[in-house]
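Of the protein chains in this complex, one is absent; all others appear in place.
So, subunit A:
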């Protein structure tokens, strides 16, 4: 870890709340360690702002290990920044050069209203899941022994790959249509690939897709930007699988 310091210029979207108009603000930040993560750089900016008795920039973050899905940010026009396969908390300042100007914006999508500055409301994802993203098994513990539901390794692995979605919303933010198909496709796929999910498969896909439409997400035109920007590499195959499940359910 050869660490060095760089100076950068930031253009940050500031917006008081959902109703207020927002605008880009310019900040200069010196002595940023290249070993710092992008969020640690924002911490540094906020420390500077608080010291100057100015309002710090609100941004979402929590685990800072790339798994909670809380961090977001459009960085220089790309969801989670210039690298692929990572979240913003896994982006490090070594990806930038001394003197760079970095543009930072919130996720922009009709279904994700801005709460403040760089924070958006992603609760639409919760409502989609509440519409059917589960197996309706009683939480009583009166279930059969786990090994009496054998699952082929290949299916389990594929289900896991779909289930690895962290719900960060990069797919929606990066899609020109603001589509949530990659997110919903991943969830539908997880259960479609497992024996436990079969009983409710028809209702699940119909209900989740209906809710997705109600939330105001756009449709999918197979551009594929979602897959490229997905920090977990969730594949477009999941959208295809959801479409097949949907077709199967609609023609029943």
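The criterion applied here is as follows: a contact is a pair of C-beta atoms (placed from the backbone, for glycine too) under 8 Å apart; a residue touches a chain by one contact, two chains touch by 3 or more; residues count from 1.
One rule holds for everything that comes next: contacts and distances are computed from a predicted model.
*Asks:* Of the candidate names "Nickel-dependent hydrogenase large subunit", "Cytochrome c oxidase subunit 2", "FAD-binding protein" or "succinate dehydrogenase", which one corresponds to the UniProt protein name of the undepicted chain?
*Replies:* "succinate dehydrogenase"
*Asks:* Of A:21, A:136 or A:222, which one is in contact with the hidden chain?
*Replies:* Here the residue in touch with the unshown chain is A:136.
*Asks:* By the contact criterion defined above, which parts of subunit A meet the unshown chain? Give residue numbers in ascending order.
*Replies:* Subunit A touches the chain not shown through residues 1, 3, 16-17, 32-33, 35-37, 39-40, 43-44, 47, 50-51, 53-56, 58, 60-70, 83, 85-86, 90, 92, 94, 115-116, 119, 121-123, 125-126, 129-141, 143-147, 149-153, 156-157, 159-160, 163-164, 166-167, 190-191, 194, 196-197.
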